[in-house]
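Left out: one protein chain. Kept in place: all the others.
Which chain is which? They are A and B, in the order written, and residues in each are numbered from 1.
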Amino acid sequence: MHPAEIWIFRFVVLAFAAAFAAQIATRLRLFLRASNNIRIPDGESGARIWRVVREVVFQSRTIAGRPLVGLAHLGVFWGFCAFALFTAVEFLRGLGGPDLTMTRWFETYALLLVPFALAVLVGITGLIIRRVFVRPPALGEHVSKESVVIGFFIITLMVTFLLDFGLTEGVAARVNWWVHALVILSFIVVIPGSKHFHLLVSPVTVYLRSSTLAMVPNLDFEREQVGLETLKDVERKQVLDAFTCVECGRCQVNCPAHATGKLLNPKKLILQNEDALLAGTMDVKLADVFGRAVLWQCTTCGACENQCPVGVEHLPLVIGARRGLVSNGDAPDALGAVYNHLERRGNIWGLGADERQKFVQAAGLEIFDPAKHEYLMWLGCAGAFEADFQKGLRSLFAILRMRGITFGVLAKERCTGDLAKRTGNEYQFQELARTNIEGFTAAGVKKILTSCPHCLRTIGVDYQEFGYAVDIVHSSVLVADITKDVAVPVTDRVTFHDPCYLGRYSGHTEEPRVLLRRFGASIVEPTRHGANPFCCGAGGGLLFEEHEEGTRISQERLEQLQATGAATIVTACPFCSIMLKGAQASANSAGEFVDLMTFVEGKLKTVQ
Amino acid sequence: MILVIAEQQGGTLNRTSLETIAAAQQTGSDVKVAVPGADVSAVAAALAAAQVAEVLSVQAAALDAYTLDGYVAALAEVVQRERPDHVFLSHTYRTRDFAPALAVRLGMALVTDCVATRWLDGQLIVVRAMFQGRLYADVTTSGPALVSFQIGAVRLDSLVNGSAPAPVRTVAVAIDAGSIRQKPEAPFREAKQAVDLTQAERIVAVGRGIKELDKIDMARQLAAVIGAELGASRPICDAGWLPMDRQVGSSGQTVAPKLYLALGISGAIQHLVGMKGARTIVAINKDSEAPIFEVADYGIVGDLFEIVPAMLKALQEA
Partner (left out) sequence: MKIAVCIKQVPARDWQPRVNDDRTWVRDQDASFEVNEPDAYALEEGLRLKEKHGGEVVVCSAGPARVAQALREALARGADRAIHVEDDGLARGDAFAVAEALASAMRVEQFDLVLTGLQSDDQGFAQTGGVLAEMLGIASATIIMEVDVQPGAVRVKRELEGGWFQFVTLPLPAVLTIQSGINQLRYATLKGIMAAKRKEIRKAVPPAGLASRQRIVSLYVPEKTKRTEMIGGSPVEAAKELVRRLRDEARVIS
């Protein structure tokens, strides 16, 4: 290369590097200014590195659910990585360093890159066509000009690379080289300010993502933490999430609120956060950034977070913002009443302990005695008071007695605090949790059995933050374990509604199905099932919110289940049951519901 | 001697006063009745039909409209003059307003919301509920007491009427109108624009069991006959058969009427928490397992399309 060219190139690189650094600096400052909430539990780093390999290197989440798109992206990504060394060597030469471009290995390497270049071209062209012509709803209403420009950058890079084989020296070759170099430099400068920042940030956010869905750590009252009130309070991981978001829209299309015409759109939340952070108005209230009503439309089903390929955690942001509101007295009226019920009566409906006692006596339950009983049977609020769910519990008790499992109940129960936690009433959650933990410990509880997935998650996971670890199991899992010897011929055609807190949150999608098949059901699945079910609409406190914008989430899910054509809908969560049956009553439609335990009991009795 | 304070409004006797007179009669003591107001001659004559020793018309212009200060001043004077062993009243809203101050003024005890009395060693024992009705207390007082009786605790038909009208004596009381601190306006009923089930004394509520929109008329009729408001469970309002302000439930209205009649309502928990506080709950449902029966005081398992018309007939016959 001509010396003048080298000097110009050095100058150009410096200029672009400065621009890049400036962009990075702003964002780095936002990151450093935010409070540090990042903690990796001991012993997890290995698992997380492996996660980065799976999800980043092998793009497992982008390919899942959208295989063609995912593979196209994989092609582009690997192509990029493959080209890294090529770009480095060319730049070295351009800056006046040693020229390795004429070496044998480099020429071989360049040839090996050709298939990558072709893969990238095919991939990126496909992705551009999808973005500009197919226009999937996940990508939003407007075509992102930035994405199209980047797409053409990438095409240009591959084309110039391939052209280089045909051009040796001369003006055309130089022009080709400079186009390639300038496009790369432009790309680098555009990265921080665009969604392509994920190139740098997503391996970090994928690594930092909690291993637990919806991990929202306790507030530290000693340090007067009250939740996320203003933009100032947004934490470091949330700042990273804002920059790593690739706007793919997977969260959006899986969100039940969004699907039923509500304002809540998880993708929009993350991007609004990003816009607000970059605007720098740190004193603005988060409720104003997102819209207060929007924050109360979330059922905490976790579909958004569970789908995200770049490690964004939506729920800590929503619940954090809820905390900011609730700590200041700004909770929806319906929830204010529930908080008063929890404070006075220790359950979400404000019913008296004598009501629970009536059920305990009627069902012939014994008070838990560690000397006599293997399991503490945790009834929960629904188990204590909801007559319909109690039918399912009675079936469970019958099954346990048939199989010789010993269990007892506590004389008094207080709510686990699930609703308080998910709606941001952190004080109440911690009060309830501490009381329960003291109670469990005093009673000598070692193993807990529950039929409520919300209790399962709260006691099994959220209580761990208080240092309490207990063996807790959902009834479907235990019953699946103790009936392995049974086989019943298939006679029923059912569909199973996976509770979000059992399937997505706790990973138990197989056990209910194993039970159903074992006890004579053939299962026909709705589109959304298993690890990605469609919420019933009760979570996040929305059980008590009777005015919904758009269609009722429960109504939507009921229709999905009815569309399977199955005669019977099987549920395994008291709140799913309340919501779906309520939807059925309101729609005045027919359909049989049965609790999983009642289904099993009916069949077990025939073979016992 | 027991002095009963009777209540009148605009020349109309409050019938609960007759229950209180019956309660006084049942103690075996002599009974006198005092009725305050501006011109109570008609009411006094009605009271004189009961078997009592005397009826006192406590009259003053300042007593025309009820005020706490006016009544306390007048009744304090009467009680001090008559010197009864005890003073009986009905536990009405008005009594709840003035009796505490009257008791302080007279230096007497006040035992409220009583259900029965009896004698023990010459002392009057008053029975009242405590702890939300979970316990009953036999209460005695140091000296003469004001005792207010729960509405309906004493049966009206246990009142003994006299063979001849009792003597009526007018008692003039001097009340300085300027000393009355309360300035009342005329009582009124709320204009029925919005439905406020929380204020209703009786509610007839319909659920999915009503099956069809035009069957609601049957419930409406029943409500009209017994003086009740019409309420509904959520599916009825969701279907648009009744407006949302008639919905009873956890986010609809929470109600505590004297009577809640649930027709074809299963008793899903969101509905239950909205009406549990009703004093008397009646459930009519085809399904004997419906959770509503857990909270009902009276229940009929049956076809409401047969039962409700039969109820209407029985109500109209009486």
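FYI, a residue touches a chain if its C-beta (ideal position, glycine included) is under 8 Å from a C-beta of that chain, and two chains touch if they have at least 3 such contacts.
Note that this is a predicted model, so its numbers are computed, not measured.
J.: One chain isn't shown here. Among B:A45, B:V195 or B:I300, which residue touches it?
T.: Hidden-chain contact among the options goes to B:I300.
J.: Which listed residue, A:V226, A:L365 or A:V524, touches the chain dropped from view?
T.: Missing-chain contact among the listed residues: A:V226.
J.: Quick one: which of B:V160, B:L213 or B:L315 touches the chain that's been left out?
T.: For the chain that is not drawn, the touching residue is B:L315.
J.: With the full complex in mind, choose from B:M1, B:I226 or B:A239 the residue touching the hidden chain.
T.: Of the listed residues, the one touching the omitted chain is B:I226.
J.: In the complete complex, the non-displayed chain touches which residues of chain A?
T.: Here the touching residues of chain A are 219, 221, 224, 226-227, 323, 326-329, 331, 333, 336-337, 339-340, 343-345, 351-355, 425-427.
J.: State which residues belonging to chain B touch the missing partner chain.
T.: Output for chain B: 68-69, 92-94, 96-101, 103-105, 108-113, 120, 125, 128-143, 145, 152, 181-190, 198-199, 201-202, 226-227, 254, 256, 258-259, 279-280, 282, 293-303, 306-308, 310-311, 313-315, 318.
By our rule, only the chains that are shown with their structure count from here on.
J.: On a C-alpha centroid basis, what's the spacing between chain A and chain B, in Å?
T.: It comes to 57 Å between the two C-alpha centres.
J.: For a test of understanding, state which residues of chain B touch chain A in their complex under the given definition.
T.: Touch list, chain B to chain A: 208, 234-235, 238-239, 249-252, 267-270, 273, 276, 291, 294.
J.: In their complex, what parts of chain A are in touch with chain B?
T.: Where chain A meets chain B, its residues are 334, 337, 349-351, 358, 385-388, 544-547, 578, 581-582, 585-586, 588.
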